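Note that one protein chain of the assembly has been removed; the remaining protein chains are unaltered in position.
So that you can tell them apart, the chains are marked A, B and C in the order they are listed, and the count of residues begins at 1 in each.
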Amino acid sequence: MGDVKKVVLAYSGGLDTSVILKWLQEAYGCEVVTFTADLGQGEELEPARRKAEMLGIKPENIYIEDLREDFVRDYVFPMFRANALYEGLYLLGTSIARPLISRRQIEIARETGADAVAHGATGKGNDQVRFELAYYALNPDIRVIAPWREWDLNSRTKLIDFAEKHQIPIAKDKRGEAPFSVDANLLHISAEGKVLEDPWEEPQEYVYSRSVSPEEAPDQPTYIEIEFETGDPVAIDGQRLSPAALLTELNRLGGANGIGRLDLVENRFVGMKSRGVYETPGGTVLLAAHRGIEQLTLDRGAAHLKDEVMPRYAELIYNGFWYSPEREMLQALIDRSQEHVNGTVRLKLYKGSATVVGRKSPDSLYSLAHVTFEEDAVYDQRDAEGFIKLNALRLRLLKRGQEHG
Amino acid sequence: MGDVKKVVLAYSGGLDTSVILKWLQEAYGCEVVTFTADLGQGEELEPARRKAEMLGIKPENIYIEDLREDFVRDYVFPMFRANALYEGLYLLGTSIARPLISRRQIEIARETGADAVAHGATGKGNDQVRFELAYYALNPDIRVIAPWREWDLNSRTKLIDFAEKHQIPIAKDKRGEAPFSVDANLLHISAEGKVLEDPWEEPQEYVYSRSVSPEEAPDQPTYIEIEFETGDPVAIDGQRLSPAALLTELNRLGGANGIGRLDLVENRFVGMKSRGVYETPGGTVLLAAHRGIEQLTLDRGAAHLKDEVMPRYAELIYNGFWYSPEREMLQALIDRSQEHVNGTVRLKLYKGSATVVGRKSPDSLYSLAHVTFEEDAVYDQRDAEGFIKLNALRLRLLKRGQEHG
Amino acid sequence: MGDVKKVVLAYSGGLDTSVILKWLQEAYGCEVVTFTADLGQGEELEPARRKAEMLGIKPENIYIEDLREDFVRDYVFPMFRANALYEGLYLLGTSIARPLISRRQIEIARETGADAVAHGATGKGNDQVRFELAYYALNPDIRVIAPWREWDLNSRTKLIDFAEKHQIPIAKDKRGEAPFSVDANLLHISAEGKVLEDPWEEPQEYVYSRSVSPEEAPDQPTYIEIEFETGDPVAIDGQRLSPAALLTELNRLGGANGIGRLDLVENRFVGMKSRGVYETPGGTVLLAAHRGIEQLTLDRGAAHLKDEVMPRYAELIYNGFWYSPEREMLQALIDRSQEHVNGTVRLKLYKGSATVVGRKSPDSLYSLAHVTFEEDAVYDQRDAEGFIKLNALRLRLLKRGQEHG
Partner (left out) sequence: MGDVKKVVLAYSGGLDTSVILKWLQEAYGCEVVTFTADLGQGEELEPARRKAEMLGIKPENIYIEDLREDFVRDYVFPMFRANALYEGLYLLGTSIARPLISRRQIEIARETGADAVAHGATGKGNDQVRFELAYYALNPDIRVIAPWREWDLNSRTKLIDFAEKHQIPIAKDKRGEAPFSVDANLLHISAEGKVLEDPWEEPQEYVYSRSVSPEEAPDQPTYIEIEFETGDPVAIDGQRLSPAALLTELNRLGGANGIGRLDLVENRFVGMKSRGVYETPGGTVLLAAHRGIEQLTLDRGAAHLKDEVMPRYAELIYNGFWYSPEREMLQALIDRSQEHVNGTVRLKLYKGSATVVGRKSPDSLYSLAHVTFEEDAVYDQRDAEGFIKLNALRLRLLKRGQEHG
């Protein structure tokens, strides 16, 4: 298995990564550094510390960090500037969290002199790719350990056996197979696998945990106003909030109104289709609002160019290429467009829908003088004739060429 | 004004195009052929015939046609194969109707020996461009008359005066200014202008006519199944329907559930921003369903390529370039992808949302064998290591180059 | 090594693939079918037959085919319709040959009941990817054997030892290391490795074999005319030629004039940069000529759309995705544009350059009446004012918004 001295493990404190922790110690005979991050998944972190200690990790090797503000400010918001949607629908909630976790693992490896990093993603999914591309991009010489691709604990029974053998505590509800697997952070919560595997079957209500169903949402709409500065949201209903606090509040508002559920069959980077069920209440509201403020403040040329590169940008993030030159180049393009994306959007939240019903901006490019049907000084309707004629010229020459050719 | 002998006018039977009809006779001293098409706007056509006769049009010069099936089959469905959205949100309901009207006008001009065509679009909007680009593309030598850009009837008062002077009947509710202007066909109904001009103000309920508000929609969801063949919908809940009948039924279902409303500030081709309010109940359901069946049946490479060219394709339609080589080239690309887009999608319609909750297909590319977490024969998890390592190679070399460079 | 019964080997008759042949028999204990294709590489095929027989291949298992016409007609010409260049410069001479060889291997496997295919490409290059992606795309259940990735004959010495041990004849000049490795077909000949590995060193003259150096080319230019029909060349100087005959003649003409040499550092799909030296005399002439005839016959919208998708199309071919839906979709787009690409191009060939100096076409869209500086009836210069004003409108509104905002 090679000579690994110290490995930084992305550690959740759950059963799987606890098994990995123990397996790393055994299989590699190496020191393990655990890294547990609060990205808003909604779990206490201190139990992870106690569990790590219990599994023999030295206190100085236990890293527990609240990264919620970093996550939203440096990853979520830049991505939302692009109105990124993977395959037209998916808000990339899992994808966007991986680069931050990876970056911290690599930084901690440097700080602790570790020569390897490890993660708990399986060999069939996208997350292994996202983790590892980020690791390699940030430290080309790092050693990467992906236990799920290496070990033989490839069934629930073997995993439980290993845990019992090594005195790893097993929560009662973890003994059997979970009915589906979950990933959560401040942007979204996802569910996939097992009971969700038949794409013809509607997901049952118990799959959802961050939103009420539209049917259970209030019968009265909720109106909110979101304020933007240079493309990022900064306030809700006049109250300035930090990035993480703002997204938390949008999650609350969206979730209470049944907003942000998505049942999707998507194409994984590793080549297969999979079915995922996502809840992204705050993100769904934010996307609608951001498009709303851009409608008023973004020039057409800028807006259309953004729309054209967006699928590529989203694909890069989905595939794990956050730390690639091409993602950074597209980000430079996108950020360049957001300078004047300032103003306020009013939204109506109601039983599953987030609808923009108003927008205003000091940088508005909407000109009532130009758009009114009245005669006016700013726009000479006769200009349209020349505009159309020259736009049509090539088409006319083409038709003539084809007729006489 | 030049020597026009006969002009084919796109004639709705309403006040504005009746004034145009009379004005053409006067200003150009020419014979007028009226063309009135049923594209599903929901109005009787026979009154238009009577009105044209009353205004002195010879019976053989009155063309009244039901083009609903042509419209949906040859324009709407091809466009939906592309999942086309202009500026991320607009389903192009007005844009897609213009090419068909234009084509018939040019054909009727050929049949009747007319040397000109005329339309009732104003000099500030997109429709003049769409009509005229289509005219010129189909007949490069046609004479185009756009009365709104030529005459001096540029206020409501002057228009009414002209109508009265020429015994053009004026409906009572047309005397005053309309609170907004409307365009309708089987795909959508749009409203813009006047009371809608302030983008900060929420449109009032009376603006909408094709859908109930989400609040007024039933408290129980409606479930439907849509069947697709080679990318086009062919049946609802097992009942095969013609294209127009199918879209009509989707409008009914969507409208009854408050689906398809859009309040948008968009960028016109002529360079200004405008605010439009759209209702596209059936189209909104159809887009969701089409994406649903593509999720299951479209290869990733095909799907992503489609997504990347979509904004360009939508822009071409919005700008009026339906009859351009580049639109046709993109259509060839899109149609090539739809060969296996067959199957059934189940949707939940509820208070403004159309949600895909199931999809199945004989051509499904979703492989449960590949996606399951169990150990399996079809997918060797160790392949992922090589996949990741070679995808990472350039990033590692880059990082090294930058570190040592 | 698994249970392979019969394997179809892409067999050149050279030392490497002869060693592979023997190794397959030994390592897999399986029957070997050899497939040797004439793609215009300029070598006799009959020696390959004799060698295969000598190595124990049954006569009915020896496939030798002249595929030059298939190659040029079905692969080279379609690619040239796109003006494909990888990384701005490379005419994809090697890339485009692999899909045809792979297709025939899969077909022969079906005919002979073979359950596997094998190729002689190494584990670091693009060709392994191209071969295998094509194999899998055409037969998802085929077994693929890539000896260079499996065996331990990973040095010249071991390879020669194996050959000697198995009585494989070794040409004298194959004993030592070749100074560079070569791939050839009717489109190009490439050289890479060893003496070419330092990208700062100019390739020496002996590397080139299909063209004279520009310095040695004639001091007088050669003028030729190439005729096109629907985007493909069909005649040179008035003489109709089959696709392969035409490309052969262009190679002769281009090579004699020092045309088509390229010294390139390129990005491989497997993640590293490599240096290649290419000779593509006929292809270089053909690209210039095709662009020349498109200049006259292709509409601007079509031409620009083609240019925008070309890099993606070229990348797909380079990476081995010829048999992918997205390549086929792009091909449909490209082919749709070529309907009227008819006419004749005159070129000057001189000491390394192929220059278009004239083009004419019955489908020309070039209109002298429109382009002349004289006053004319077909173009009203005043139209330009409206055209410019409406194109400028959004930029003016933007500037105003930024100034007052």
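The rule is short, and it goes like this: contacts are C-beta pairs under 8 Å (C-beta built on N, C-alpha and C of every residue); 3 or more make two chains touch, one makes a residue touch a chain.
Computed from a predicted structure; not experimentally measured.
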Could you tell me which of C:L100, C:L286 or C:L398 touches the chain that is not displayed? C:L398
Residue among C:T17, C:T36, C:N61 or C:N83 that touches the chain left out of view: C:N83
Positions on chain A contacted by the hidden chain, ascending: 267, 270-273, 299, 301-302, 304-306, 309, 312, 321, 324-326, 328-330, 332-337, 390-394, 397
By the contact definition given up top, give the residues of chain C that touch the hidden chain. 83, 87-89, 122-124, 128-129, 132-133, 136-140, 146, 148-149, 154-155, 181, 193-194, 197-203, 214-215, 219, 221, 261, 263-267, 270-275, 291-292, 295-296, 299-300, 303-304, 307-308, 310-312, 315, 323-325, 346, 348, 350-353, 355-360, 365-368, 370-375, 379, 381-382, 384-385, 387-389, 391-392, 395-400
Applying the definition given at the start, please give the residues of chain B touching the unseen chain. 297, 299-301, 340, 342, 361-365, 367, 370, 379-380, 382-387, 389-391, 393-395, 397-398, 401-402, 405
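Note that only the chains that are shown with their structure count from here on.
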Greatest centre-to-centre gap (Cα means) from chain B is with chain C
On a C-alpha centroid basis, what's the spacing between chain B and chain C, in Å? 42
Where the centres are mean C-alpha positions, what is the separation of chain A from chain B, in Å? 32
By residue number and range, which residues of chain B touch two or more other chains? 267, 270-273, 299, 304, 312, 324-325, 391-392, 397
